[in-house]
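Of the protein chains in this complex, one is absent; all others appear in place.
We call the chains A and B, going by the order they appear; numbering starts again at 1 in every chain.
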Amino acid sequence: MDCVFELKDVVFAYQQKAEPILNGFSLEIERGVRTSILGCNGAGKTTFFNTLTGVNKPQSGEVLFNGNPVEYTKKGLMDLRSNVAVVLQNPDEQIFCSLVEEDIAFGPLNIGLDREEVERRVDRALKDVRLIGLNRRPLQQLSGGQRKRVAIAGALAMQPDILIMDEPTAGLDPQAAVEVMELAEKMSLRGVTVLISTHDIDLAYKWAETTNVFRNGAVAFRGNGDEFYSDIDNVYSCGLLAPSIFTMNKDVSAIKGMDPAPYPHNMCEITAKFGGSKKSGKLYLVPAEVENAVSKYEEIVKDAKDSTVGIYGSEVRFELQDKDIEFMFEGLDYCFTQAVKGKDTILIYDSIYAPTIQRQIDRLKEFGFDADTEVVG
Amino acid sequence: MSNAVLEADNVFYSYSRKGVKVLNGMCIDVPKGKKTALLGCNGAGKSTLFSVLNALYEPDDGKVLYNDKPLTYKHKDIIKMRTDVSILFQNPNDMIFKPYVEQDVAFGPENLKLSKEEVEARVSEALFTVGMEKYRKFPIMKLSYGQRKRVTLAGVLAMRPSVLIMDEPTAGLDPQMAYEVMEIAEQLNASGVTVIMSSHDTDLTYSWSDEIRVLHGGQCMYSGVPEPFYSDHKKVQTAGLIRPSVFMMNKALHDLGRCELEPYPKTQTQLSVKISDCRDRNFGTLHILVAEIDTDIAKSLEDAGLTGVHSGIYGLSARLAADATGYQPNYRYNGPENCTMKCLSGEDAVLVCDSRMVDLAKSSADFINNNGYGKIDVKTI
Partner (left out) sequence: MSLKPPEEDSMSEQMEMDELAYSSRMVNWAPLGKLIFVMAVLIIGLLADSLVVPLITFAIGFALMAYSTNLKIPLILALAIGEAILIMIIGSGMISIMGDHSQPALWEAQFLWFDIHMTEQSFNNAWQIFVRAVAGVTVMLSFACSTPIPHLAHAFKSLHCPNEITELIVLIYRYAFLLLERFLVMLDAAQCRLGYNGTMTAMRSYGGAMAGTFIFSMELAEKSEAALACRNYQGYFPIYHPPKNMSIMWVVVSVGLAVALYFVGKYTEGWINMAEIMAPLFGW
């Protein structure tokens, strides 16, 4: 297994004689795999993140980054922190400079990158979080959600191997939360290993490939979320509850006498499992860029007149924000659901997300549904 | 004579002289005795509205009505209103003024100039309600975020408000703690307290609230039951919101021709029933054991011959009774939903429940029975 991080029997306590927070902690974080960290407050998540960034040096045990032990020297830590970026729950704890673009440039400037490189990275990060117009704003004037985007941009500008997000959707309104998760997906597609810690179990269930559950400073479970939630007593003892979709699948399967597996993770999958139409509706997939989003939209809407339209991806969404679109947010899930229901539908998305779309098509096959898709343009 | 306990009548408010009007002709009411959810994207004015309704800020223009009478902003009247209307701020650290738990909970009652005995009684009652009685003498700084939240909730409850305003009550809480806070809110409402909360958790507000108020651009753009609002996708989008998953799935089922849109299911259990179409099956019986704080649950279940049956707990006295005797139910969380689902799969279930919460406990079973999705026998012990 190609691991970004490997922790072996790590023991860490804040003071010499204090109770260890991480006690015989072992965990592997696989490269490129969408990983979630769950656990109730006090389970050791923050301490764990600080261990990954080298802020906490364990009293015993090994911390391996890209296969090599972390060196707690100035250079070693700088190398580590140039490749491991953390976005904290409260952005005010990690943004320091006065202007937006200055704070984003803070990390790259600190590691001594040359001017041009820093500018390139800052511009790209601003574009990714859609703060281009606000780049010279003082931080005090920004709302909480905007500050969160600044913190994320600061992490992205480091072009890290691994991006750790602690409660990425906390404090964000629903639409902003959707966009942050789209950004996490984009990073994942760019090859960044994304690690998310959250209390939103539904979100983690929908998004993660590997689920890690912490309890009392140790890893209580590592693996597939479906397996974890099937043991409800274990879920309770870890301070968690089961996701709504999981519970619904379990209940309805029990009533209908069906096998709970395969486990649906989102709306289109559960609709496919329990009541999809025999014939798929036509799903027009329209990959687009900023330059051609509007023209592609106008063209496809003319051709496929009675189809509902959905959007996935913040750049396309921004270009089409004034159009009357049924599924402006979470278009991927809703459009596939329409297809499952036998209705024609159009999904316009940022072209980078093509693998994400394919992934959904493949997943639906597990539920016995073959989507009738046509890629346009 | 309206049935609104608090009302904003054409209120305008901005933070600085030349600033943006955060409340821009706001007309909104808080219906008495109901559970209301306040929705809106960040910047729509939710926290500001709460502050204006609680007389923290005086509007630049327009009136705030409390029990149909305009606020006079005289010191005495405001004090009187604040003994009745309490706000729970989002960040518990903003509400902590004393180092020890019982001191901080006593802060409010002491400010009310109550007698020592009365203060003591209220502090105990409040700490019991939130399940923090054991932590009475603890220093607050040693508590976790979720525990601090419960302490601040106790501090607010010690005022015995008849209107409780909650700003993002579940933010930052792990799932179990979030559920417990919402159960306390339901308990309060069942006892007659008007509860209004703001939250970004769309699914939670949909299943919990009786009515919603949607803010946008400093005005109230929708007021009433959630379904007509969520049926209009343009309105939802303009407001900066998304639609609840249970609502969308119900719509999907309807589009598939499986069922009518109404009755709208509010919880997964109700939605599962609509998906399953299990009218002809045999359902189990839902037994409801009404518990007081001193009820010996295990014994009562034994007496009723229900020892081996799956059980859930719901409501304050049920939880306290279970903790007192160390009784472990199958379903500590989501008791009513889990028990109802058990019945749907053909087995009996018993729900140990606080006397004030019986109607709520039966709500999913009632949904099934009243809409012809089958028949669940409900027996009260």
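Keep this in mind: a residue touches a chain if its C-beta (ideal position, glycine included) is under 8 Å from a C-beta of that chain, and two chains touch if they have at least 3 such contacts.
Everything quoted here is computed from the prediction, not taken from an experiment.
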For the chain not depicted, the shown chains it touches: A, B
Which listed residue (A:S237, A:Q321 or A:Q358) would be found touching the missing chain in the intact complex? A:Q321
May I ask which residue of A:N23, A:N50 or A:N66 touches the chain that does not appear here? A:N50
Among B:N10, B:N24, B:N42 or B:N67, which residue is in contact with the omitted chain in the full complex? B:N42
Using the touch definition from the top, which of B:L6, B:A239, B:L256 or B:L271 touches the missing chain? B:A239
Just name the one of A:V4, A:L134 or A:C268 that touches the chain not displayed here. A:L134
Quick one: which of B:N24, B:T83 or B:S144 touches the chain that's been left out? B:T83
In the full complex, which residues of subunit B touch the absent chain? 14-20, 22, 41-44, 51, 54, 56, 79, 82-83, 86-87, 89, 91, 93-98, 107-108, 111-113, 141, 155-156, 159, 216, 237-240
For subunit A, which residues touch the unseen chain? 50, 53-55, 77-78, 81-82, 84-86, 88, 90, 92-94, 96-99, 101-102, 105-107, 109-111, 118, 122, 134, 136, 138-143, 145-146, 154, 175, 317-318, 321-322
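Here is the rule we go by: only the chains that are shown with their structure count from here on.
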Distance from subunit B to subunit A - Cα centre to Cα centre, in angstrom: 29
For subunit B, which residues count as touching subunit A in their complex? 40-43, 144-146, 171-179, 200, 202-203, 233-234, 237, 240-242, 245, 248-249, 252-253, 255-256, 258, 268-269, 271-272, 275-276, 278, 281, 332-334, 341, 344-345
The residues of subunit A that touch subunit B in their complex are 39-42, 89, 143-145, 167, 170-178, 199, 201-202, 236, 239-241, 244-245, 247-248, 251-252, 254-256, 267, 270-271, 274-277, 324, 326-330, 334, 337, 341-343
